[in-house]
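All protein chains but one are shown at their positions in the complex.
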Amino acid sequence: MELKSVMNRYGLKQKIFSIAPLFGLIALVVCFLAAATAKDLNIAYSMKNILNQSVVVAVIATGAIFIYTLGSFDISLGASACVSALVGGMVYNATGSVTLMFLTCVGVAVAIALINSVLASVFNLPVFVTTVAMLSVLNAVVLMLININGTGSQIAVPTDAVAGLNTTWFKLLVLVLFFAVCLFVFDFTKIGRLQKFLGGNPVCAKLSGINNKRLAIIAFVMSGIAVGLGSFLSITYAPTLTKNTASSVGMDVIISIVFGGMPVSGGARSRIYAAVVGAFSMTFLNQIMVMFNLNSGIGQMVKAVIFLIVVSLAMSNQRNKEILPR
Amino acid sequence: MERKAVVEIRDMTKNFGITRALDRVDITVYAGEICGLIGENGSGKSTATSIYAGMQSCDNGQMFFKGERWQPSSMMDALEHGVGMIVQENGTVPGITVAENIFLGESARFRKGPLIRRTEMIRKANEILKSIGADHIEASAVTASLDFQDRKLVEIARVMGKKPEVLVVDETTTALSQKGRDIIYDIMDKMKTDGKTVIFISHDLDEIMEVCDRLTVLRDGKIIRTFEKDEFDEEAVKTSMIGRELKGDYYRSDYDGSYGQEVVAELRQANLGDQLKNLSLQLHKGEILGIGGLSHCGMHTLGKVLFGAVKPESGEALVHGKPVRDEAYAMKEKVGYVAKDRDVESLCLDASIRDNISVAGLDQFAVSRFLILPSKEKAYVKQQVDDLSIKCRSAEQYVSALSGGNKQKVAFGKWTGRGSEILILDCPTRGVDIGVKQAMYQLMYRMKKEGKSILLISEEMAELIGMSDRLIVMKDGEIKKEFRREEKLSESDMIRYMI
Amino acid sequence: MKKWRRLTAFLLTAAMVLMMACTVMAEAPEMDESETVKIGVLVSDTTSAEALAFRAYYEEYIQNQYNVNFMYSDELKDSAGEASAIDNFIANNCKAVISLSSFDRPAQIAQCSGAGVYYAVATGTLTDEEYEAAKTNEYYVGAIGPDLMTEYQTGYDMAKYFLDEGKTKFAIFGGAIPYYTDMHIYRAAGMLAAMCDVGEGSYKDATGMDIIGKIYEDGAVETGAIGNVEVVGYVGGYDMDDAWFGKCGEMAQTEGLEVILAVGNGSDFFGAAKGEGVQIASVDAYADSYKEAMEAGTLNYLAGKFSASIGPIFMATYSAVKGYPIRDAEGNALALSQGYWVADSAETFNTYYAVDSSKEEPAYTKEMLDGLFGSSYDDFAAFVSAYTFDEIQGLK
Partner (left out) sequence: MKMTKRLFGIFTIPAAVLIVVLAVSRIQGVALFATEGNWVSFFRSVANVMLVTLALSINLNSGRFDFSIGSVALLSSVISATISIQYQLPVGIMLLLSVVLGAVFGFLSGLVYVIVKLPPIIVGLAMALFYEGLAFAVTGGYGVSFVNNTELVGFPSVRNYSLIIVAALAAVILIFDYTKFGYNYKALLSGQKVSVHIGIREIPNTLICYGIAGALMGAQGFITATNTGTIQMTLNFGSIGAMFAAFLPMFIGGYIGRYINDKIGCLLGAVSMGLVSLAYVRMDVDSSVQQIISALLLVCFLIFLNNEQKFKNLVKQGR
């Protein structure tokens, strides 16, 4: 009898820790609201602002979860978003069609993702290092695109063309729809299930008849779609594109995913909502920093500390006491 | 004659999370004896000895060594003071040399100034290898290049180099050839005659009764009974191990040995390095085909080749007459494969029971083989959990929290659930307690009766003899002998062809 | 609909300006300092000497003199960063935004005016088209800074200075030319134009302002002879990897090189590596590191922005926030050019530096700026155009 109650409690504990990042987000929201009241903030505007600042990372990170679930790591996402946006912008300027621009963004991003995954799976390369190489290729491509374009340092889509899409509702719609699709694929289809299993134990997955190459390619395609959507959203938000467009996205995605409680080793503990939770948590944290007008250096130090604390809490039930994690 | 107590464990308690691994255990071992510890998996025998040998600490209780309080801080510390242990799993580090393994963690012994003298270390290591009769191993070789048995010998050398007063041998002999076993038996004998102490852990009743002077049985973390040499009795020991009399059959009771005509799976002149040499065999419908041999005779590879997980260099693996392209194809042809290395190859430990069982069965319950409906999945998984009586809190529990036997049941559930017609079972009862073993043997038998085919690869000769319709003995990638099922078949008949 | 709105805006502005003109005539503008005004500052490169000097002037001088509170953006890398930062300012109830970031100025203006926040450009200018579109926007305060022609002239003057000394072998550091940063291209073009004039040659068959187009075509500067002077080396970009540092080192040590002309960061990248007798000229700010470089002779010529140069645009913004926008007769926003302080010796540098870095008595003091509050466009323009060191000191 006693044992049973202990077991129940143990099961419960496991659950509570697994949603610690959600508590982290809630805590940040509370802190934000408290500070906002004290600092006389325009809260309504702020909410819109927070969505604006989270949505691109949230979308891309949600797609990237598929890669992370496999225990892989893609560092070229930001550069890929930049290339997609630039090509998309050029296509708009050539054709004047927003639809074509949208399709181009997604197409280019998916193509890049496919190259990454095919390279990695055909030649059995470690994914992370492949994406490091891809990162430097994409950076070069960005410089070349800007060169080809010949209009100076930027590729600008007319603001009027995309202003209609730069609205809260459109962004929410894209985020919610894409999240729903990912949630469905991740938790309710064979694809997501097998990916989680593959990430958890590739050897066993192979011996369970799972085709790791195909799943890796699907994961990359999902992330490619996300990058395409993200780059389209960033065009609508800031239609003047430069070599630095989306440059911080790559690292923001990694940080958000981890902040949202996703284990870096992937596997069965992967959660599709980690990306959204993490992206919004990071934005709320940033907003709190902004309100206190911290020196960038100190602000970044505070961010690092909070990041570590939240992630340690989230993962405190997964730790091996005996040996250090690798 | 007054016996001198060397090892004393008093009132030892150890918990792993919610599991009580040891419950107020008292053990005393004397000088000049070989004391056996026996019990089912998870009974606590390895836990108790590993605490004594400094591998982990206990929550409660006291230990004494030659009458003095004994609190080793690590295995190295324990070994330094005279207590050495040869562990069950692989206890060597692959990426370094044999000499470095022998002096693992004590390179400082060869320090001259701040630097380590490598040649001196190698010379000393070779000396030790020679002293235990393993001079075929070169101390400067990289350990990963040795086979399993030699790696075990390196481990033994590491312990024996320290000339311990107490030696703990934990299920070491199972995977060794006669030569390896002889080396260990010699060492144990020598220690005994020198008035030192040996604790021998095994699940092999015959072996343990042969070797030991005294025998202590553990069950569920408690000491059940200690048998003196003159009290040794197989049935009595077995009964105290499982706490009840085994009802019904353990293995199958018939000696019929018949099976269908139809060949469901076969290997044709398969070659793969030194693992398979022009090997052909056929598995028939309704047959339990046993394959035995030493750990590295190639039988484990054979299982993988038949499942399509490993490609032979030449020759082919066929199921229902068609070549097996890969695992997915094999599964489509209703082949299932339970791997030897359960925690790595059969299961994803960091996933739930549900995940593990349903991963191979998605094509069974997923709508259009794609869409997973939680209700359907739940029902599918529950069916397997119930059928195999897997003991768990819920199907959401992580597999890592289960006992060895229950883990293996999950691995079975993966394949039985999807109605596999051909099962390749590689060491299916390894590290599984007697109760579960019995259940599995009965399950295999039932499946045979249902017309399913089973390839039973095992290092345990008793179960091969007990279960197989046909029994093949392999050595060095070749088939050395084929036995038909008969009552008189004994382990020594097999061993002759294995070694 | 849109036209309608624009027209109304225009009419309203015009009416307001008229009214304003009337009130100005009627009574002197009054500075009501009862309420703290929050002003957001957009900075793209937060770590440059220039940006840090500007920040120090605002935070350590202006903020102590007026009831204002400056809010700084983080480092900005693209127009999305600008948009986010402005959103942050708006959410934090900033009344105005002063921008030192130039990825997408029209978008910045649109975003600010949409939220009813004043917007001003410091240390830069709008292009003609951009200005046309924004000049009557009620919330657009204006721009004060070196326009591109000033940049061109700065480069020209810099090269001319050395050419007049008889130097003939030059190397050019192109900074952000590979990324098509306009001001760097104009500065480099100015340098080359001076060489064409003095050396009596041409750069890729072009002279004068035509050189600008040539640089845009290549995204780089080509080395080679220009009449009887020669560009012996060129490096662009900020790759900061081994190969790039190798190129920098090699350029600084080119056989026969006399002068390195840098569009920015001159002594930073070349000071340590330069060969015997090589002089360095650069465009930047009056910062500590340049003081040392000047004194040590590592840097020989600096066209530098002075930190107080962003004082007038603050006052124009502050004035607008307080209800006294500074507009010309047609109601147009400010568009004023402002140049650099040029130091060619440690002595002049130190004189400039002492004033520039002072937090008690900076180049533009409160007294001087107060005079601009609610002033006329012309007075304001006259004040800004007298930007040289001597002129400013003369005002004191």
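The first chain written gets the first letter, and so on, giving A, B and C; residue counts start at 1 in each chain.
Quick note on the criterion: a residue touches a chain if its C-beta (ideal position, glycine included) is under 8 Å from a C-beta of that chain, and two chains touch if they have at least 3 such contacts.
Everything numeric in this text was worked out from a predicted model, so none of it was measured.
**Q** Considering all chains of the complex, which shown ones does the missing chain contact?
**A** For the complete complex, the undisplayed chain touches A, B, C.
**Q** Would you indicate which residue among B:5, B:31 or B:104 is in contact with the undisplayed chain?
**A** B:104
**Q** Touch as defined at the start, partner being the missing chain; which of C:128, C:205 or C:242 qualifies?
**A** C:242
**Q** What subunit C residues would touch the chain not displayed?
**A** The missing chain touches subunit C at positions 46-47, 49, 52, 74-75, 178, 237, 239-250, 253, 255, 267-269, 271-273, 287-289, 292-293, 295-296, 298.
**Q** For the chain that got dropped from the picture, name the residues of subunit A it touches.
**A** 73, 119, 123-126, 129-130, 132-137, 139-141, 143-144, 248, 251, 254-255, 258, 263-265, 295-301, 303-305, 307-308, 311-312, 315, 319-320, 322-326
**Q** Given the full complex, what residues of subunit B touch the hidden partner chain?
**A** 54-55, 73-77, 87, 90-96, 100-101, 104-105, 107-108, 111, 114-116, 118, 144
Methods note: only the chains that are shown with their structure count from here on.
**Q** Calculate how many whole Å lie between the centre of subunit A and the centre of subunit C, each centre taken as the average of the chain's C-alpha atoms.
**A** Centre-to-centre distance between subunit A and subunit C: 37 Å.
**Q** What is the distance in Å between the mean C-alpha positions of subunit B and subunit C?
**A** One centre to the other, that is 76 Å.
**Q** Between subunit A and subunit B, tell me the centre distance in angstrom, where each centre is the average of that chain's C-alpha atoms.
**A** Here the centre of subunit B sits 44 Å away from the centre of subunit A.
**Q** Quick check on the complex: what are the subunit A residues that touch subunit B?
**A** 3, 6-7, 10-11, 187-191, 193-194, 196-197, 200-201, 203-211, 267-269
**Q** Going by the contact rule at the top, pick out the subunit B residues touching subunit A in the complex.
**A** Contacts found on subunit B: 17-18, 307, 309, 326-328, 330-331, 337, 339, 344-352, 355, 358-360, 362, 366, 369-374, 393-394, 396-397, 414.
**Q** Tell me, which parts of subunit C touch subunit A in their complex?
**A** Per the touch definition, subunit C meets subunit A at residues 46, 71-72, 74-75, 77-84, 87-88, 90-93, 103-104, 106-107, 110, 115, 176, 178-182, 216-217, 219.
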